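Taken from a larger complex, these chains appear in their original positions, while the remainder are omitted.
Per-chain residue numbering starts at 1, and chain names A and B are given in the order in which the chains are listed.
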Amino acid sequence: MSTPSTDGIFLKNCWYVAAWDYELLDGARLARTVLEKPVVLYRGESGQVVALEDRCCHRGAPLSMGRIEGDCIRCMYHGMKYEPSGKCIQIPGQDVVPDKLGVKSYPVVLKDHAVWIWMGDAARADPALIIDYPPLRQSDQWRGLPAYLHYDANWLLIVDNLADFAHLAFVHTKTLGGSEEYAYTTKPVAIERLADGFRVERWHMNSDPPPFHRKVIPNKNDKVDRRNIGRMYIPGIFFLETTFAPAGQGAEKGGPLPAGTRQYRNCQFMTPETRRTTHFFWNYLHDTDLDDPNVSLSLCNSMREGFHEDKAFIEAQQKLFDADPDTKLLAIASDAALAHFRRTLGQRIAAEQAKGALAAVA
Amino acid sequence: MSTPSTDGIFLKNCWYVAAWDYELLDGARLARTVLEKPVVLYRGESGQVVALEDRCCHRGAPLSMGRIEGDCIRCMYHGMKYEPSGKCIQIPGQDVVPDKLGVKSYPVVLKDHAVWIWMGDAARADPALIIDYPPLRQSDQWRGLPAYLHYDANWLLIVDNLADFAHLAFVHTKTLGGSEEYAYTTKPVAIERLADGFRVERWHMNSDPPPFHRKVIPNKNDKVDRRNIGRMYIPGIFFLETTFAPAGQGAEKGGPLPAGTRQYRNCQFMTPETRRTTHFFWNYLHDTDLDDPNVSLSLCNSMREGFHEDKAFIEAQQKLFDADPDTKLLAIASDAALAHFRRTLGQRIAAEQAKGALAAVA
């Protein structure tokens, strides 16, 4: 019943994806726990996106069981009405509403179909800090379907997963990977440590198109030179740039991409629900057959299939850690990116806590 | 695995409803946890109602898996036989039964179809302390069906719910309430603080009959003057007197009720199963069409429908409190009855503990 503090567990002063905008269609009041806080998300009648503490200040009923009125929301237990600011502005049967009545309001920004939320100090919630991912809005170049998956695992286990492409060979042999060879014959050509994450690049020359790609291309047996460039940013934002160039045309030399090259842009957003569960958002965007909805759908389904393969491993890891929190793990060479990310994130969380402690005694 | 003490959580020296008598028909051995204690309830062959600790003193098997023999019950693991007093009187294969062998027996009283149980000091279990509710036995004036619902919530959240009729407007608009107007245009005419609870009275003049009432009356469109009088008693006993008088006949002036008035009598008994779950018993009794079983059934079903609406809110509250036990709530004007009840009950529990502490050092 007791709730340990989330201090030191999550980075709070940063933007997280809380939802895709399709989740707020038609007056939905979306109940979503973020960093262990209950939040209700909705769009007011003006179109404004609102995020409030999902717990009426009166008796603690969820506002997500409430009713949208204009841009306000009314608790449907005793009728308390709240502004987007969180201020309570009406109590049926009571003439005066004391100023102190209200719920916490969280800064939210709708950008390129993603709803970003700031769970920390609202005064520091600068929308300019939201990481930009142009493919999400460049619909003349990129198309894809936004999607969601829930993980019964800490979000860092998903970050770990994405930090080492070698898992493609074993976990995703028949879906996203294509062959075990990938782990043996290819290596990252670069692992760059960034101030707020990492960048890894890996080539697989003269290879068969992996199954997810094969499904949406006409010449299924032509060899490809495959390049993956992954970039991970704190707190859990991943961009993957994938290129399939016709094999042997020199794509690896860095000039213009050979004719017939197909590209993908993939974003993945990992948002902690609790310390042991995660909201996982993604969109896998393609640059060819933009007007063929079956291509978007096939790729979305292929990714979902692959992520479920990851999920089996990642949730199994979480169960084993739960059963024995003292589990000791041992690093291998390919853990460089993973280790850098966990160290950097730990420093950021520690700095945030120190600043909070200073503020508290000032 | 550890079980925190229930001291300070529950009032122990008082009568709680443990069951309706229909639950003990045909030799049932009803396993029911009350105030976090396992209890088996049964009627012996003489008709006597018995309540014993539901845990054989030998190896801890549940007596509710046992067999009734006369007014005794036999554990069907190794055959230990217990009297209604809890004393063990037979061990198959052993000639002498030591005096110390036995289980706790709880005082129980069957009154007006309700089985009342006393979980505290048995020496103080005076049946005269059982609160009387005559409509349950006045079958020439009142008819209704006894019913049961289980809540995954602390019983005080149900008490809170019943303390403010304004929730009828929002939670039960289309079932028990009838309109949101109820919250805006009516107010309690009285909130009386009693030594052991509270009394609230509220009128809704010239209103449409609410849906549950409409279903069982012939003139569905005649306006009514509606009066609700609720009385709540420690530890969680609620009586509701509802009157629907033809509108504009002066029912509010206090004389004899106008011709065509229909009345209901409703009792609700909230018994803690654990600190976060509750047994909820009710009977909604009507004064008209006494011999039409469909009227009783319709009202019982309407109440069940309405209580499920409450249950959705109340169990959601419990989940939010579980997730964050430090939740701060803010009172509004209509919380007067609720606040008085919680304060008074807290005092009674504290006094009971102090007395127990004194007895322990005496």
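Following the convention adopted for this analysis, a contact is a pair of C-beta atoms (placed from the backbone, for glycine too) under 8 Å apart; a residue touches a chain by one contact, two chains touch by 3 or more.
Just so it is clear, the model here is predicted, and its values are computed rather than measured.
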Complete complex - number of sequence copies, 2 represented: 3
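Here, only the chains that are shown with their structure count from here on.
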Centroid spacing, where centroids are CA-atom means, of chain A and chain B in whole angstrom: 47
Complex contacts: residues of chain A adjacent to chain B: 1-3, 33, 36, 38, 54-55, 57-62, 65, 74-80, 91-94, 100-101
Chain A partner contacts - residues on chain B that touch it in the complex: 160, 164, 166-167, 169-171, 180, 183-184, 186-187, 312-313, 316-317, 320-335
